[in-house]
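All protein chains of the complex are present and in place, except for one that has been dropped.
Chain nomenclature is as follows: A and B, assigned in order of appearance, with residue numbering initiated at 1 for each chain independently.
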Amino acid sequence: MSQTENPPAKIRGQHSDFRYALHLLRQNPIVMAGLVISVATVLLALFSNVLVNGAYWHQQNLNLRLCWNNPDFGWPVTNMFNCGGSVYPIGTDAYGRNLLDMIVLAIPIDLQIALEVVASAVVIGVVFGSLAAYMGGLVDEIILRITDIFLAVPWILLAIVLIVVLGRSLTTLTVAVIITWWPWYVRLMRSQVIGEKEKLYVERLRMVGAGWPRILFRHIIPNSIYPILVQSTLDIGSVILTVSALTFIGLTPNPLLPELGNLSNQGIQYFFTAPWLITFPGLTILIISLGFNLLGDGIRDIFDPRLRR
Amino acid sequence: MDKQAILETTDLSKWYPVRKGRFSEKAYLRALDGVTLSIQKGETFGLVGESGCGKTTFGRTIMRLIEPSGGSMFFDGEEISKLRGRRLKPVRRKMQMVFQDPYASLDPRQSIRSTLIEPMRIHNLVSSKAEAERLAEDLIKRVGLNQDHLSRFPHEFSGGQRQRITIAAALAVKPVFMVLDEPTSSLDVSVQAQILRLLHDLQKEFGLTYLFISHNMAVIRQVCDRIAVMYLGRVVELAGTKTLFQNPKHPYTKALLASVPIPDPSRRKELAVLQGDVPSAVGIHADCRFRSRCAFATKKCEVSPPLVEVEKDHWIECHYDIDFDSQAQRDLGQRT
Partner (left out) sequence: MSQSHAQGGGNEDVLSIRELKLKFHTYAGEVSALDGISLSIKKGELLGLVGESGCGKSVTALAIAGLLPQNAEITNGDVILDGKNMLTLEPEEMRLARLKDIAMIFQDPMTYLNPVFTIGSQMVEITQAEPKLFVSTLVAHRLRQIDKEAKGGEQGPKLLAERENLAESLRTQRLGRRELNELTKSYSISLLRSVRLPEPEKVFEMYPFELSGGMRQRVMIAMAMMRRPKLLLADEITTALDVTVQAQILHLMKELRSEINSSVLLITHDLAIVSEVCDRVAVMYAGNIVEIADVQELFRNPLHPYTKGLLASVPRADVDKIPDSIEGSVPDLLFPPGGCRFNPRCPKAFDVCPSKKPSLIEAVPNHYVSCFLYGG
């Protein structure tokens, strides 16, 4: 019997995900761009200390504040400060620091917060979402209502209150964003698990005699987790935006901190005298968010409409 | 209590509450409406009927995948409808089920090896990894596949192969009773017989008892010793296979058999004997369930008929023995 069975296609299985991914990348330059940007961002974050001295942001040099001396590029600004000495490719900030160096230092900080937030949200979402879906009944109701309450409150108010109460620090900033982010993940995981638990293989496992922990943790969760992972990739960019928004309105632990939102804050104050100060940090936020968004889209296309094939 | 019976149900029922209209009058969909039968050790018992008759519900209910609403079920002498948790687990080991859809029955992320070993672990049947591996190899070979298939994943296999894998997984816990729910309906015709033969051989080798559920009369005829015909949640006829096919007595069975096309053009026949559609399973039937479509229905049929043994080991739920009953002939003459 085995001789006449045709050999299983070598390209099916885990391999096929990879081939499909390559196929998509070839077809879609935009997703490729997203991948490149995301990878570049991560590399930059990892090597930022090599490129710039980690303690650089502490020093202030008020003689050099808000100046621009890049000869190749100009701004339509009257009364622009010009500074001597070495060329600052994108000018200096309100404290006289090289803006380029500041951005390089800011990226790992923002990225780290984003990863912490996303990772925490995923864990909370997976645990509570799957419990709610699998247990059903009262447990489900309670978790859903709590989720609803958090979703009903405008996130920015929630974050402000939390930071004001807990004090300003990177940790409270991270916690504040986690608090506003987790409800979506619980909902997402819950809907996945609700669908998955109705499947035939789950019924077969029950029939075999498997207990609910085994079914839930070894079977249902691994099969449901893809959309969560996709969403988390997409969200990295959005979290950076959120953190920047919070620091922009002043909830930062230290105004000197190299953080994209902080820099943008300075930029707004000095918009008319030093427009580069809002432009470049803003562009950075834009590009990083876009990069992760596009990457997330690409990943979703790989895993979602396999059915569309 | 029949000593030789491995499974016995008495008046087994499953009713689903249904909301009718805005003012929530409670009505029930009676998927199973009092099924009484017993399956003997070592036999292949067939359960046949069309969609909505309750055969799948019956299979799932006796496996405790669905909770019964009423009646009792005895498995190997023990009442199992109320067992839970740790008391239920050893029972689960002894009865296993093979499902219709081989594509959905397996966890797509689980290797075949893991699929076969997991049941053994759940019931603590192996004490070492090596022992489990050895047993898995035995199983996979027994169902006609080979060792290197153990490391592969479900999507690398065809439907027929996947069904073999689910059968192997069921055998892993050494059950005594297996419910086969349309095991070949999703497979290509040329492969169906392979699976049926495998099941037949396994039954002989391991002394299994089968409950074979199907809508396909031809397949049922080939594999079963005794057959129960279901309609709208009840058994309407119960007989040995030969008897059922050569001498069906319930009007529904007759119509069902007459509707099955035969792959032999020299025997073309008038097929459509039964008109209309299956009536709704919601609501009480004080009358005979089959009355609305029965060619022989009379005034007597306004009352639900009892289950009668018309000849030895041949039961029907009908007021008449149409072929022989002189009373029936008379009543038919005065049909309203």
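The rule is simple: a contact is a pair of C-beta atoms (placed from the backbone, for glycine too) under 8 Å apart; a residue touches a chain by one contact, two chains touch by 3 or more.
These figures come from a predicted structure and were not determined experimentally.
Engineer: Given the contact definition stated above, which residue among B:S38, B:S158, B:Q203 or B:S304 touches the chain not shown here?
Structural biologist: B:S158
Engineer: One chain is left out of this view; which of B:I80, B:V219, B:A297 or B:V310 touches it in the full complex?
Structural biologist: The one listed residue touching the chain not shown is B:V219.
Engineer: So that we can see where the missing chain sits, which residues of subunit B does it touch?
Structural biologist: 50-51, 158-161, 188-194, 196-197, 200, 215-219, 221-223, 241-242, 245, 255-266, 268-275, 277-278
By our rule, only the chains that are shown with their structure count from here on.
Engineer: How many Å are there between the centre of subunit A and the centre of subunit B, using C-alpha atoms for each centre?
Structural biologist: 52
Engineer: Can you name the residues of subunit B that touch subunit A in the complex?
Structural biologist: Per the touch definition, subunit B meets subunit A at residues 63, 65, 89, 92-93, 96-97, 99, 101, 104-110, 118-119, 122-123, 144-146, 152-153, 155-158, 161, 166, 169, 173, 194.
Engineer: Residues of subunit A touching subunit B in their complex?
Structural biologist: Within the complex, subunit A touches subunit B at residues 1-2, 5, 8-9, 12-13, 199-201, 203-211, 214, 219, 222-223.
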